[in-house]
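And then chain A:
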Amino acid sequence: MARVTFSSTQQQFTVDAECEVDAGNYRELIAAITSRYPALDRAELLQMAVAIDGEIIHEPLLELVDSDSEIHFFHFIAGG
Partner candidate 1 sequence: MSEAREFKYIGQSTIRPDGFDKVTGRANYGADLSLPGMIWGKILRSPHAHAIIKRLDTSRAEAFPGVLAVATHSDFPSVTDQAIESGEGSLTLLDLARNVLAKDKVLYHGHAIVAIAAKTSAIAEQALALIDIEYEVLKPVMDVREAMAAGAPILHPDMFTQGLAEKPTTASNVATRLEYKMGDIEAGFKDADVVVEREFYTPTAHQGYIEPHACTVRFEKDGQSMIWCSTQGHFDVRASTAKLLAMDLGKLKVIASEIGGGFGGKTTVYLEPVALILSRKSGRPVKMIMDRDEVFKATGPGSATRSWVKIGARKDGTITAMQGRLAYEAGAFKGSPVMMGCMTAFTPYAVSNMYIEGFDVVVNKAKVAAYRAPGAPQAEFAVEMLVNELAVKLGRDPIDLRLQNAAQEGTQTIYGPKFKRVGLVECLEAARDSKHYQQALAANQGRGVAAGFWFNVGGQSSVHINMNPDGTGTIVEGSPDIGGSRASMQMMAAEAMGIEPGRLKPIIGDTENVAFSAGTGGSRTTFATGMAVIEAAEDVVAQMKQRAASMWNVTAEQVEWVDGVALNTAGEDRLSLAEICAGADRTGGQISGRGNINARGAGPSFAVHLCDVEVDKDTGKVDVVRYTAVQDAGKAIHPKYVEGQYQGGAVQGIGWALNEEYIYSADGLLENAGFLDYRIPVASDLPMIDAIIVEVPNNFHPYGVRGVGESGIIPPLAAVGYAVENAIGVPVTDLPLSPPRVFNLIQGKG
Partner candidate 2 sequence: MAVVDYNAPQSVQEAVALLSGSDIKTKVMAGGTDLIIQSKSQAVEPLRVVDLKHIAEMMSYSLDDGGLSLGPCMCCAEFTALHDVEMLYPGLVEAAYLIGSTQVQGRASIGGNLCNSSPAADTIPALIAIGAKCLIVGAGGERTVAVEDFVTGVGRNCMQPGELLQRILVARPAPGSRDAYLRFIPRTEMDIAVAGAGVSVTLDSQGVCTAARIAIGAVAQTALLVASAADALVGTKLDEASVAKAAAVASAAASPITDRRGTIEFRRHIVGVLVKRATLIAKERAQASL
Partner candidate 3 sequence: MAKLHITTSINGEATEFLCEPHETLLDVLRNDLQMTGTKEGCGSGDCGACSVTVDGRLTCACLVLGVEAAGREIGTIEGIGSSDKLSVIQEKFLEHAALQCGICTPGLVVSTQALLEQNPNPTEAEARYFLAGNLCRCTGYDKIIRAVLDAAATMRGAA
């Protein structure tokens, strides 16, 4: 089961700080957590960047998720 850690802002909607989900890729992962936490906005989640096992990915839609992956959400980081 992949372990998902929610950002502080997301925790306002999930209450839980983290959860475990069964998913093969990022799209399935989003489907799983939005069904468990309906207050999370799916469209917004799909626009967020994500770190899968520490690697920051900006457009993760088809990204593979391992059964022991650690997932963190955050907003798109840009720069100067």
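Criterion applied: all candidates are chains of the complex that A comes from, given by their letters.
Here is the rule we use: a contact is a pair of C-beta atoms (placed from the backbone, for glycine too) under 8 Å apart; a residue touches a chain by one contact, two chains touch by 3 or more; residues count from 1.
All figures in this text were calculated on a predicted structure; none of them were measured in a lab.
Chain A shares a touch in this complex with candidate 1, selected from 1, 2 or 3.
Touching candidate 1 in their complex are the following residues of chain A: 5, 7-9, 12, 47, 51, 53-59, 70, 72-80.
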